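Missing here: one protein chain of the complex. Every other protein chain is in place.
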Amino acid sequence: MSPLLTVDLTYTWSQALADLSQIAAVATLTGFFLFAIVVDLVLPKHRRGGAVAMTAVTGFAFALATAAYRWVYGQGGASAYHGFATGDNFALFFEILFATLGILTVALSHSYVRKRGLLESEFHILIMAAVIGMMVLGSATSLVTVFLGLELLSIALYIACGFVRTESRSQEAAAKYLLVGGFASAFVLYGMALIYGGAGTTVIPEIAKRLDATSSGNPLIILGIVLMGVGFAFKVSAAPFHMWTPDVYQGAPLPVTAFMSVGTKAAAFAMIVRVFSGGLPHLAPEWQALLAFVAATSMVVGNLMAIAQTSLKRLLAYSGVAQAGYILIGVIAGGQSGLSAVLYYLFVYMFMNFGAFAVITLLAGPEGDRDRFSDLEGLARRNPVMAVLMSVFMLSLAGFPPSVGFFGKLFLFTAGVSAGYTWLVVLAVIMSVVSVFYYVRVLVPVWTASARTDRVPASISSQGVLWLSGVASVALGVYPTTVLLLGQLGANPISGP
Amino acid sequence: MLESYVPLLIFVLIVLGLLGALVTLSFVLGPSKPYKAKLNPYESGIVPDSPAHRRMSVRFYLTAMLFIIFDVEAVFFYPWAVLLRQLKWFGLIEMGVFMGILLVALAHIWRKGGLEWD
Partner (left out) sequence: MSLYNDPIGHWVVVTVAIALLLFVVLTATAYTVWFERVALGRIQRRPGPNRVGPFGLLQLAADGIKLAFKESFVPAETDKLLFVIAPTIAVAAAFLSWAVIPIGLWYNVQYWIADVNIGVLLIFAFSSLNVYAIVIGGYASNNKYSLLGGLRSAAQLISYEMALGLSLVPTFMIVGSLRLRDIVEYTVHWGWYNGPIPLILLTPIGFVIYLMAAVAETNRAPFDLPEAEQELIGGFLTEYSGLKFVMFYLAEYINMITVSALAALLFFGGWYLWVIPPVIAFFIKIVLFLFLYIWLRGTFPRLRYDMLMRLGWKVLLPLAIANVIVTGIVLVATQG
């Protein structure tokens, strides 16, 4: 019998395996993600949380190992799934980053979730889902997959933000994040649709080929860039689209705040670099102008607003807005130096910012997060190790040498100057000086004498997180070249060597 | 290929015309003697004391969301099912992965009580 319909089957086993190997880390993590859900379903209640946490950590470790293996043996780079994804060094760099972040988050949140009596297994599963979304963003080479990753990441985080169901602040954070995030996603999607309309394809390298400098006369394309730029700015929480950040950071449970402050930002920057630097290189003047405006406002607004804050979460939220401004300088500068500076900064930012949040997380009690300045009082006595590490993180965020923060800013600013954005860099330097004030202000209660003597307990896994972040924040600053080199290799697929 | 849909379009137009006529007739034919009590919402003879549009159980929304997930799954099955004989084991395994992920989702919903109605 002859078939009624025939189809041209050129997609074969070998092609499927080759494509799968390009996204090996994402696939591995997805497998563990599904396994974690099953584990959560079959185990007795009291053993679920620990088992799922173990599964999550194992999954992140395997994803990390897979990405590292592929990096070392240089197997990445081919376009997979008809140009929808790739496993180039850029993707691998972010896969490594996000897998590390996943391990840190699970290790930090394990005791926190128990202490506050939250649903353990769901929490870790959500974090895994968000990390998968972030990795997809790193390896996406089509606007469709970019959006897919963005939504996967966002939806998981919307739920995670409202994870403390008894706390109205957490609910408020979730609702705000959902509304603003949905708004931003719509912006991104409209922009993508317009770019697709102008270019006739969603595959990013193809867009780069089809749109040249003459496309800047096309209002569709320009509007598309503006809409996407606005949506991306929402996602990296850059001013003037940062309004949601302090409220969401403050309301969300602390490990989630720590996770999203680093992860969402890195993922969104991966997205910006992929789409803008990778997909629209010939239209750089247009999006550079947009991003330069956003970067300048972010640095000014973020740093000035941070001064007035009394909540540590809100302070770090505004600090995050300012940091997004710094990183945008690297994106605007572009080229290998600019993009590698971005990757370097994102990588070290993970350690210093996550470390800072980790310290605050450990202060939390069963009744809720304690994030006032007064909660840090006498930390030098109550837990000297944490006091020292907190100082490291704060000084690093402020950009004191020889911390990672200093070198990160140095690379970003030199790239900015050499790309001719001197005014932006001057502004950034001035604002960095301003930022020293509020970062150091955090350290005042830590080191001043206080009557408080209650110890701040830290579980072994949390101590591990603290130590790893602290050591990395110092070591990667003393030896900045290693990560910078990785950053350069990671930036190569976009910027060219 | 696409011209096979033309009769469908005509069909739609004719049906809409017919229904338009029917709706118009429903206003023209019968008597119309409205008064207040007749126009009240019917609540088995009791005078309504609260607006009809109230908040509904969250289960309805949950069901709607689950429907979206599994209906999209079903739609993905259709083209695959039509071509299965040519896709052979390759197609079967590819779809098995897809189905497996959705089955995990179904198991999760089931076990967590998302399908309970009481």
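Labels A and B are assigned to the chains in the order they are written; within every chain, residues are numbered from 1.
Basically, contacts are C-beta pairs under 8 Å (C-beta built on N, C-alpha and C of every residue); 3 or more make two chains touch, one makes a residue touch a chain.
Only a predicted model underlies this, so the values are computations on that prediction, with no experimental measurement involved.
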Missing-partner contacts on chain B, residue numbers
1, 4-8, 10-12, 14-16, 18-20, 22-23, 25-27, 29-34, 36, 38-44, 48, 51-54, 56, 59-60, 63-64, 66-67, 70-71, 73-75, 77-78, 81-85, 88-89, 92, 95-96, 99, 103, 106, 110, 115-118
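Following the convention adopted for this analysis, only the chains that are shown with their structure count from here on.
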Using CA atom averages as chain centres, what separation in Å is found between chain A and chain B?
39
Which of the residues in chain A come into contact with chain B in the complex?
3, 5-7, 9, 12-13, 16, 34, 37-38, 40-41
Taking the complex as given, what residues does chain B use to touch chain A?
82-83, 85-87, 90, 94, 100-101, 104-105, 107-108, 111
